[in-house]
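A protein chain is absent from this complex, but the other protein chains hold their places.
In order of appearance the chains are A and B, and numbering begins at 1 in each one.
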Amino acid sequence: MSALTSPYLWYSTRATGMVTMGLFTLVVVLGTFVANRVGGDRFGRFEINELHRSVSMVAIVFLAIHVITTVADSYVPTGVLSVVVPFTSAYRRVAVGVGAVSLDLLLAVWISSLLKARIANTSWRFIHWFSWMAFATALVHAYLTGTDARHGWGLALLVLCAASGLAAALWRFLARPTRAAGRTALSPLTANATLAPRAQGAPPSRPNAVAASRGASRPTSRPLGSGSRSHSNPPSTYTHDAERPFKRRPRP
Amino acid sequence: MGVKRKSGGFVLRVNPILCDGFGHCGELAPDLVHIDEWGYPMITTQPVPLANLSALESARYAVRGCPRQALHIERTAETI
Partner (left out) sequence: MIAERTLPRVLHGASGRPLSLSQHESAFGASTSGPLLDHLEASGLTGRGGAAFPTYRKARLLREHRGHHKLVVVNAMEGEPAAHKDQTLLATNPHLVLDGARMLASTIGAKDIAVCVSRENVTTVNNLQRAIHERERRDERGVRFELHTPPQRYVAGEESALVHWLNDNESLPQYRARRPHVLRIGHAPALVDNAETCANVALIGRFGADWFRGVGTQRSPGSVLVSVSGAVERPHVLEVALGTPLRTVLRHGGADTDPQAVLLGGYGGSWLDAEHLDVALADETLVPLGASVGAGVVVVLARSGCGVAETQRIVRWMANESARQCGPCAFGLPALASDLAHLVNPGRDASDAYERLVERCGVINGRGACRHPDGVVRLVRSALRVFASDVEDHRRGHACAGSRSGRHYATVPHLEREEELVWE
């Protein structure tokens, strides 16, 4: 490729990078609103969901411009492959590599969401949890790539995005709604580890194992507190492997 | 989104295991869905005629908008 460079490509990549970071922060915050069931009175919950989807589409467009202008600009010799294959860039291997990791995760999230009606909902949710990681690595990429993010307004924007993301993550974890089952979410945040499950392991179906599992599965009984009202997710005693929170359920 | 039929009916149905009580369906299809005190949908079991396009459209939006993809539309032969 002939040396295609122009200051405008360089400025575009930096500018769209910052805009993408801001937009994805908004996407993450909106996603947290959806998950925590915000809305119903003035804003419809479905509206926040639609906004989350729409803003993410816009953010992806800006991300595409950011990637294309980076690759097209020969001032920074990144190479096309380094966009998706991490740590293969000639320029700033680590910084661009982290960006590639973020992009890969985001591609998985995006494609799974495009196919949401066709794949099992549990698979979609499993992949969607990785959006947090995509967001975090994007912030790291912004800092490491650093032309703007190390000082001035760029740093202020980065700090604002990071703080918003952290607040969203904290709120997501702390204010998670009471679900019918403590085991629907395929994530370590599921509060199903408070009590030992009643049945242990995947036992062989033989009588000599029955006596052993009977002894092992007898839980310690707790005294009944007066007015013991639990608002946390009720633990399920059906699943017998609390050690494997990522257990996948079969497609219904 | 499919051929428009003038005869027959449909029922909006929920998979109660997938449903997590988000309540988006109650907002998108209020004629078909009422939300109970715990946030879960109560859907009319009477078939709605397919000719009722606004109901069908709202049902389709509900199916698309459900965060857990718990809704589906079932075509029935008879109408009310």
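The working rule: a residue touches a chain if its C-beta (ideal position, glycine included) is under 8 Å from a C-beta of that chain, and two chains touch if they have at least 3 such contacts.
Remember, predicted model here, so these are calculated numbers, not experimental data.
Not every partner is drawn; the one left out touches chain B at residues 13, 15-21, 36-40, 42, 72, 74.
In this section, only the chains that are shown with their structure count from here on.
Averaged C-alpha coordinates put the centre of chain A at 30 Å from the centre of chain B.
Within the complex formed with chain B, the residues of chain A that make contact are 34, 37, 40, 44-46, 49-50, 116-117, 121, 124, 177, 179-180, 184, 252.
Taken together, the chain B residues at the contact with chain A in this complex read 15, 17-18, 20-24, 27-28, 39, 61, 64-65, 67-70.
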